[in-house]
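Removed from the display is one protein chain of the complex; every other protein chain stays in position.
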């Protein structure tokens, strides 16, 4: 099996380039001594966009790799352990 | 008053450049069809690092702008409204 | 299929009873006009404990219902849609 996010690849790259631009934007705002609350609003937007990219990859992973492992009974438990470990990094 | 994060400016910029590098790293991983769970782990690290930068700016803002407004009784209520609005974007 | 959290049932109930006690504890603290920061610390503990119960059920659900649907090719897509919708309520 290839990468389960093949179909979303272009979309994910576009979204990540936008996040990269937002992160550079915050650097510029700091260099220009911009107001804290504007920085914080921008950082919240970066966090939200990062969560959305993560949810898209999580969905592709579940439909692809996890479902595949379950179908073929290959390392099914390990795949679900791994999935839960990474979800735990987001739900704290 | 200038920017309350003057002292942390260099540190904040270093951390944001590192986040920018991590975001570019995820793009590269996607282009190389890397494993979903590795992408997700990296995205969780970006989220954590973004939260930490936000907490530093939030602290500087509270010690600086908010305390200043309270001392001088100038738009104290507005400053706290604004602070709460931005915190609400992180605690959902 | 029954409930996939059969094995954890007693443990989940114990943890939820503890959360219920913590929620009642905060009510008591408010009635006694206790210090805000102590209330907030207790509310953070309730949030953390709620997340942990949710992660346990999420894991049981993925190993049980989702894997089951995938094995039997029965409403596999719907199950994963449903799973993602509920995860989205926690990753915002």
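Here are a few things to note about the model shown:
Each chain gets a letter, A, B and C, in the order it is written, and its residues are counted from 1.
We adopt the following convention: contacts are C-beta pairs under 8 Å (C-beta built on N, C-alpha and C of every residue); 3 or more make two chains touch, one makes a residue touch a chain.
Source: prediction; values computed, not measured.
Taking every chain of the complex into account, the chain not shown here touches B, C.
If you put the missing chain back, the residues of chain C touching it would be 2-6, 9, 12-13, 16-17, 19-20, 23-24, 26-27, 30-31, 33-37, 39-41, 43-44, 46-48, 50-51, 53-54, 57-58, 60-61, 64-65, 82-83, 86, 89-90.
On the side of chain B, the interface with the absent chain consists of residues 48, 51, 54-55, 58-59, 62-63, 66-67, 70-71, 76-77, 80, 83-84, 87-88, 90-92, using the contact rule stated above.
Heads up, the rule we're going with is that only the chains that are shown with their structure count from here on.
Each chain gets a centre from its C-alpha atoms; the one nearest the centre of all protein C-alpha atoms is A. The geometric centre of chain A is 22 Å away from that of chain C, both derived from CA atoms.
Computed from the mean C-alpha positions, the centre of chain A lies at a distance of 17 Å from the centre of chain B. Counting only residues that touch two or more partner chains, chain B has none.
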